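Let me begin by presenting the structure, written as structure tokens, before commenting on it.
Then we have subunit A:
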Amino acid sequence: MCNNANPYIPYVATIEDAWFETVGERCVKTFKVTLDDPVARKNWRHQPGQCAMVGQLGVGESMFCISCSPTEGDFLRFSIMRAGKNTQALHELEAGDKLTVRGPYGNTFPVDEWKGKKILTIGGGIGQAPLRPIVEYVKANLDQYAGLTMIYGARTSGDLCFKDEFAAMSGRDDLSCHLTIDVEEEGWEYNVGFVPSLLMDLSPSPENTIAITCGPPIMIRFVLENLKKLNFADDQIYTTLENRMKCGIGKCGRCNVGSLYVCKDGPVFTYATLKDIPEAFA
Partner candidate 1 sequence: MDMKKVRKEKFADFLATLAEQKLYAPQKVGESLRFAPVTDSGKVELEMSNTTVPPKSVFFPQTETLYRYEVGNTEIQQPAMGGVDIVLGVRPCDARAQVIVDSLFGWDYNDPYYQERRKATVVGLACNKPCVNCFCLSLGGGPASTVGLDLLMTDLGDAYLLQPLTEKGEKLLALAGETVETAAAGDREAAESLHGQAEQMITRKVETAGVAEKLPGLWEHSLWQETANSCLGCGICTFLCPTCHCFDIQDEVEGLEGRRCRMWDSCMFKEYTLHASGHNPRPTRRERTRNRINHKYSYFVQKFGHTACVGCGRCINYCPVNIDLVEILRQVKEAL
Partner candidate 2 sequence: MSTEFEPNVVAFLCNWCSYAGADLAGTSRTHYPSNLNVIRVMCSGRVNPLYVVNALQQGADGVLVSGCHPGDCHYMEGNFYARRRFTLLRELLEYVGVEPGRFNMSWVSASEGAKWKDVVGEVTKKAKEAGPFKQFRRAKINW
């Protein structure tokens, strides 16, 4: 919750570290930032799933999900794909540069409610950004969950974010990580094929499981179909929506799906909520 009396005024933050996750036209760069104001830093509370408006004075601001879990420390992480004016300008920033941040916004993944359950994340491309905090949160509190399975795919190995972290994850039995890319590549030792079909290959049981999916609209559509085939109940399935938004605080109007504002009532939704909103998967 933004503590400012004026919710439009952002905090100033400093980039501690920044690195490219992927390469190419729509590459992703991750920023690790800390708020400059120590009080604000202390008061900042966010939960997995929440977002923040990140921008630069003189350029503009855009909504991004906070791609780290509060368990990781006193900083924020954003993984930003180059898409247009703001993101292009953000990509030019490096450690030491300043940003503006306002947030955290939106609802959260109910990670506490999920305790005792198996967690299954299914991500594609930059869609792993909102899932990463869940992964990190669950990892940090692994004893309270019944396990973590992660499915993550991208077009090519170059389009996979957070590669180094996955390396660290393999070789543990309480959590499993399945990576896939669309087409065969030299030196690639994991799966090849689309995420929805990998899901079917793995056929996780819906029993005491929460499935969270995030990625390009077309992937989500098929993942949902397949989860239904695997008998997941509607309220066992979560996803996030990323409609265009400007204010982040339920005023500017554009992010609605039906009567819900993605910025306030979302971005986290259960399939049970979304399935009756015809616009949700438009």
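Rule of thumb we're sticking to: a contact is a pair of C-beta atoms (placed from the backbone, for glycine too) under 8 Å apart; a residue touches a chain by one contact, two chains touch by 3 or more; residues count from 1.
How were these candidates chosen? In short, all candidates are chains of the complex that A comes from, given by their letters.
Keep in mind that what you see is a predicted model, and the values were worked out from it rather than measured.
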item: Among 1 or 2, touch partner of subunit A in the complex; value: 1
item: For the subunit A and candidate 1 complex, residues of the former touching the latter; value: 2, 5-10, 12, 36, 55, 57-61, 81, 83-84, 87, 98, 100, 216-217, 242-244, 246-247, 249-254, 256-259, 264, 278-279, 282
